[in-house]
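Quick one: the structure is below, and I'll ask about it shortly.
Of the protein chains in this complex, one is absent; all others appear in place.
Showing subunit A:
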Amino acid sequence: MAEVLVLVDHLEGEIKKSTFELLTAARTLGEPSAVVVGPAGTAAKLADGLAEHGAEKIYVAETDDTAFLTPEVSVLAGLIESASPAAVLIGVSADGKEIAGRLAVRTNSAWLNDVVGLSADGVTHSVFGGAYVAEAKANTAHPVITLRPGSVEIEAAAGAGAQETVTVSVDGRNASVTSREPIVGGDRPELTEASVVVSGGRGVGSADDFGVVEGLADTLGAAVGASRAAVDSGYYPHQFQVGQTGKTVSPQLYIALGISGAIQHRAGMQTSKTIIAVNKDAEAPIFEIADFGVVGDLFTVAPQLKDEIAKRKS
């Protein structure tokens, strides 16, 4: 069976959840080979976790070179040459997409980006925030596939985890990294990975009043989101924006508070399994896609909902 290369995403000795999704997805195409790129000593910390999720091989590409993302691109390009993999799988993230795009153009491979499902026949894309479903296929060998986090249910599987050292050669002109400050996750779940998201819109009215959105979110163990109108008004930071120019989320439950539901916003959340909307305006378009809508003041409805949930929990 052909190898499927999986680029391992890791931070401070921990494998990211998206990598386990890639290893699971890789098994539908062939035998997963995990590719670890990082400073010396990285692979030793990750090997057990990778083998437990089905990695038959682990390519160990350790380097202290500071070239930005180039070691990843070079190592994968080298392995495409030497191992003729059926595909290369990389998780969707800013770095993941950059590595994938560079790898595809360098090796003249099809780049199937932001895929939500894959099989031997091809891949599935969810386009324009879920308004369209498109099927696509590669016209080249070794396509580079970037998988959207949360698209695949992780399944553990024992793999041999045989380690093989790969020499990292970085040539050409590169940007180099002089320092890094990774964001350490807060108490709330990551917006794109959360199973429940509570978002606030212009109707929240001020940055201070976003506390009512956060309060409900925390009771549900949810991530907090915001509409573009709320972000543009300075109520909430941009990294929490849900919509066409922000994040695309697809949680089990999405609660929209004071959000009118412009296309701009709906594009980022309309594939949520269940949508609840609270808005003063009975004509707000958000109600057209809500499974349950309440026409009313979010400042009375949301706290009451929070209390009801808290009651049920205790």
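Assume a residue touches a chain if its C-beta (ideal position, glycine included) is under 8 Å from a C-beta of that chain, and two chains touch if they have at least 3 such contacts; residues count from 1.
Here, contacts and distances are computed from a predicted model.
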Quiz item: The chain that is not shown, which UniProt protein name from "ABC transporter substrate-binding protein", "Energy-coupling factor transport system permease protein", "Electron transfer flavoprotein subunit beta" or "Putative membrane protein" does it carry?
Solution: "Electron transfer flavoprotein subunit beta"
Exercise. Touching the absent chain in the whole complex: find that residue among A:136, A:158 or A:207.
Key: A:136
Exercise. Pick out which of A:88, A:116 or A:278 touches the chain that's been left out of the picture.
Key: A:278
Exercise. Could you tell me which of A:24, A:42, A:63 or A:109 touches the chain that is not displayed?
Key: A:109
Self-check item: Chain not shown, touching residues in subunit A
Solution: 11, 68-69, 73, 93-95, 97-98, 100-102, 104-106, 108-114, 122, 127-128, 130-140, 143, 172-183, 220, 238-239, 244-245, 252-253, 262-264, 267, 270, 274-276, 278, 282, 287-297, 300-309, 312
